[in-house]
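Heads up, one of the protein chains got dropped from this complex, but the rest are sitting where they should.
First chain written, first letter: the chains are A, B and C, and each begins at residue 1.
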Amino acid sequence: MSKPIRVTIWNEGQQERNQPHIQAVYPTGIHQVIAEGIASEDFEIRTATFYDDNALGLPDDVLEATDVLFWWGHRLHKQVPDELVTRIQARILEGMGLVVLHSGHHSKIFSRMMGTSCNLSWREHPGGERERIWTVDPSHPIARGLPETFVVPKSEMYGEPFDIPQPDHLVFLSWYQGGEVFRSGCCYHRGRGRIFYFSPGHEAFPIYYMPHIRQVLANAARWCASPHDDGVRLEGRHRPEALEPIATQSE
Amino acid sequence: MSKPIRVTIWNEGQQERNQPHIQAVYPTGIHQVIAEGIASEDFEIRTATFYDDNALGLPDDVLEATDVLFWWGHRLHKQVPDELVTRIQARILEGMGLVVLHSGHHSKIFSRMMGTSCNLSWREHPGGERERIWTVDPSHPIARGLPETFVVPKSEMYGEPFDIPQPDHLVFLSWYQGGEVFRSGCCYHRGRGRIFYFSPGHEAFPIYYMPHIRQVLANAARWCASPHDDGVRLEGRHRPEALEPIATQSE
Amino acid sequence: MSKPIRVTIWNEGQQERNQPHIQAVYPTGIHQVIAEGIASEDFEIRTATFYDDNALGLPDDVLEATDVLFWWGHRLHKQVPDELVTRIQARILEGMGLVVLHSGHHSKIFSRMMGTSCNLSWREHPGGERERIWTVDPSHPIARGLPETFVVPKSEMYGEPFDIPQPDHLVFLSWYQGGEVFRSGCCYHRGRGRIFYFSPGHEAFPIYYMPHIRQVLANAARWCASPHDDGVRLEGRHRPEALEPIATQSE
Partner (left out) sequence: MSKPIRVTIWNEGQQERNQPHIQAVYPTGIHQVIAEGIASEDFEIRTATFYDDNALGLPDDVLEATDVLFWWGHRLHKQVPDELVTRIQARILEGMGLVVLHSGHHSKIFSRMMGTSCNLSWREHPGGERERIWTVDPSHPIARGLPETFVVPKSEMYGEPFDIPQPDHLVFLSWYQGGEVFRSGCCYHRGRGRIFYFSPGHEAFPIYYMPHIRQVLANAARWCASPHDDGVRLEGRHRPEALEPIATQSE
């Protein structure tokens, strides 16, 4: 049997602490609910939050022992140190996967990897609005076990245009009752790493308890894990000696 | 007649000052040689270097008045202030074009836009080695006026794997006498802006005097200029009111 | 001034002849309505239909004199001769543009160029349903002059998953009142040619009279026109003599 995929679920964790109506939905924290939601024999899961002592729970040894990092953040994006973002980026380029969730579109690590603002339009309709997710690429690994379409009954709207590079694969598109559409499931390859952005998942709605959503996240963890560790590292490589003979020339 | 494209050619400019053998090749500076090389009625060209007083020659008003920015850097990448890089990035996302030249692969602005290390392999063969450039996409605007293949007789080798996101369009591929290949002409769309990376162009060889190379750079300036300024800015857009009626639901 | 773009608008034309309720909407034929809708000094427009005598109006000399071909078909796809499809494909690969409209998703020429079935889901809601189009890539040439979003009040639904290769650029996404989403404006590069698929435009609704739709079609004609005719033709090219010396080797 192959080695388990080491998943680290990072969650800002502020709103579950400070806001009773969020705490009511995610009393153990979004990180715990996701951890329970994707639990599987082929995963070794740990969690970390902004409130952990050591480097927000992501010191070097944890990042080194992480195959796929989940990122949920919202209010504290700017307080995540640039130095940590740089370390995470380096790990992704070496092959660590990254799953960016919902309001993580504005996290430092996501815009660092994308090179764009990752801006979008948004609306918090009182009580939420209906989001319908379409599986645009049904044979993609992240679509395993998912139907053609499914509904998040109460969601926050995230709408186009979304300031991202064109995805390498577009897996999901979302429809909103209020009239918007959104590229809600986007895959990227960067360096040796893989990145998946998935927009459904607001803190005030129990979206991470939904079986289809959990299926997407488990699939994403498997897809984002690097398929192998062979071949060259993408470092600067000085090769002073030519591989093929360089004849003296006249032109 | 349409308005001229406002091109700003930024050059680090250090080696032309400090190293006689570089100065011998580019006595007026790489920026001047490029400016002369692409001069055309449809361009309004200015230049700037690291040694300019005000923000390395790129204060806000200059960036605001720039449609396409050329970037040549090599030794002083780390001394370019992050704050300037952030301003350039913002302008690109608003629609300014960026042409990144040769060793600019390791500039802060290029890796900022790519999200990757932009590492590659390289070799400075004494006296240079032969690079043969292939036009992979002959109908692309940047290939206008160019033959199927042409030779840079003395070049520095830049080789694969090149740690970049897959280009949106790949226009040129290079062959090196010493055995390497390289994606030497790569197009990207980021935000409302367009980016072109072009690798030929070492400081010690008179590559920017070659007519084919100048043709590529002039084409690149035209392609990178935003085709229009219509439509939405890619800012965060809060849209509290729904566009379509949101009915109360039961699920 | 540059030469005008020679546009040929091909329309099946059957339903305008045979069905009074279609004729009522497009009494002069969809081709005429589009021709009037995109009329501009920089276009030289001709039309052709299935009922034209010579090769459905597309004999060799017409194709040779066409820079961009529009294609509207619905009921007679299978009666378009394969030989004609092969000639059109050859012209596209040489550099002719192709704009495929609405039910042209199932035309022989579109699936020939895509390599896929181009299947989708569809619904003709009695009286039509509301389609809302989003400009996903606002700086794209085909988005010139268009707002962030606009509405087709009565439309036929075309929904995902749409069996197409991932577009090279995705310009528009559509939202439907009945719950679907669709990649409604898709760009492709094939050979030296450019292809744009645009789904809004049902025969029973006066969609091709709408100013925004006409703006899209005029933009598409300009974008699909080949930017130049330089460089190599993509024929089989036997090159018996090496460009660089091939030394005898031992390995």
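In this section, a contact is a pair of C-beta atoms (placed from the backbone, for glycine too) under 8 Å apart; a residue touches a chain by one contact, two chains touch by 3 or more.
What you are looking at is a predicted structure, and each value in this text was computed from that prediction instead of being measured.
Shown as candidates are C:73, C:138 or C:159; the residue that touches the absent chain is C:159.
Among A:143, A:173 or A:246, only A:143 touches the chain that is left out of the view.
From the options C:112, C:212 or C:228, the residue with contact to the unseen chain in the full assembly is C:112. Interface note: of B:76, B:90, B:136 or B:242, the residue touching the hidden chain in the full complex is B:136. Only one residue from C:48, C:63, C:120 or C:218 touches the chain missing from this view: C:120. Subunit A meets the missing chain through residues 95, 130, 132, 135, 137-141, 143-149, 168-169, 175, 177, 189, 191-193, 226-228, 230-232, 234, 243-244. What subunit B contributes to its contact with the hidden chain is residues 132, 134-138, 148-149, 159-162, 166, 169-170, 173-176, 179-181, 183, 245, 247.
One chain is missing from the display, and on subunit C it is touched by residues 89, 93, 112-117, 119-125, 127, 129-130, 151, 153, 157, 159, 161, 163, 165-166, 168, 177-180, 188-191, 232, 234-244, 246-249, 251.
Assume only the chains that are shown with their structure count from here on.
Separating the CA-averaged centres of subunit A and subunit B is a span of 30 Å. Once the centre of each chain is set as its mean CA position, subunit B and subunit C turn out to be 32 Å apart.
Separating the centre of subunit A from that of subunit C, both taken as means of CA atoms, is a distance of 36 Å.
Within subunit C, contacts with two or more other chains are made by residues 132, 135, 137-138, 148-149, 169.
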